[in-house]
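If you scroll down you'll find the structure; I have some questions about it.
Complex shown without one protein chain; remaining protein chains in place.
Let's look at chain A:
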Amino acid sequence: MDLMEKNLELLEVQKLEGHTDRVWNVSWNPVSSHAHGTLPILASCSGDNTVRIWEQSSLSRSWTCKTVLEETHTRTVRSCAWSPSGKLLATASFDGTTAIWEDLGDEFDCISTLEGHENEVKSVSWNAAGSYLATCSRDKSVWIWEVLGGNEFDCAAVLNGHTQDVKMVQWHPTMDVLFSCSYDNTIKVWWSEDDDGDFQCVQTLDESSNGHSSTVWAISFNATGDKMVTCSDDLTLKIWMADISMMHSGEGYAPWTHLCTLSGYHDRTIFSTHWSSDDIIASGAGDDAIRLFVDSKHDSANGPSYNLLLKKEKAHEMDINSVQWSPSKENRLLASASDDGMVKIWQLETKL
């Protein structure tokens, strides 16, 4: 099915109001949003120091705010991420802490608070097995935490290497390899070769590796984990690839190489990008627009190229901070968060 041939549009399903300050990040619950018979759940976090949990009603099909997680963080909550089991939610805050919440059904309980960063925590990410958590901060460091039983979390590593504020951390979807991106314009790859918890920086993707020339804001992997997309203040999206089968078979580290650069599509900073399970790349930028890109599938000497599938102008009234595809295979739902205080749910559909 060639998406470019279909006449697709991004329809606004609902606008979720409630936050009283800019919304920084959204995260779909991987289990409830995916499995049959359960309703999708979305978490959003904001400059109003709270996290909101939104659920879709089975009767009315409309979204409502099920819970507000408040009175825990004392400053902006910058990032939120569900554990792979869908039972825990990690929230990273400018107050320097990362809180871990457990979903008890009708309420959420804060079971742990991870401290250690010297200043604002910018991002949090769970590995595929849910055994590691990673956080990063304006203090330039990346921390790895081990998830032990009984609500215990232990600091496993403090990784220094970035020379500026680290904006995002993201674990690889199938391997325990950690990626971080920063205001220092680079992407760093961290790996523990002997799998003993001793993580080292095994690669730095900078301008000399065909990398970005300004702040890198986000990283996202495709479903198979052999490609990733990064977005930047330099107004480009870059696609990277690696021979991960080599890593899976224990032949050592497979380096990431630049595949292609999508330039000329954005004229303001791209703050967020997300690669869907059916290979559509979404971007959210400082011009209030959402853009979708797909692989053109035309072989050329220069490798693959990507085409703009559609551009949704004025998706929000202010800068878009986060775009996330729902893990559900049944419908193509996209959530977006903006400085305008709104979370929006979109559906990608064929025009009638």
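Going forward, a contact is a pair of C-beta atoms (placed from the backbone, for glycine too) under 8 Å apart; a residue touches a chain by one contact, two chains touch by 3 or more; residues count from 1.
Everything below uses one rule, namely that contacts and distances are computed from a predicted model.
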| request: Would you kindly match the missing chain to its UniProt protein name, picking from "MIP18 family-like domain-containing protein", "Glutathione S-transferase", "Ciliary neurotrophic factor" or "PIGQ acetylglucosaminyltransferase"? | output: "MIP18 family-like domain-containing protein"
| said: Using the touch definition from the top, which of A:Thr38, A:Gln200 or A:Ser213 touches the missing chain? | reply: A:Ser213
| Which listed residue (A:Leu11, A:Leu148, A:Met246 or A:Met318) would be found touching the missing chain in the intact complex? | A:Met318
| Chain not shown, touching residues in chain A | 183, 213-215, 233, 268, 286-288, 317-318, 340
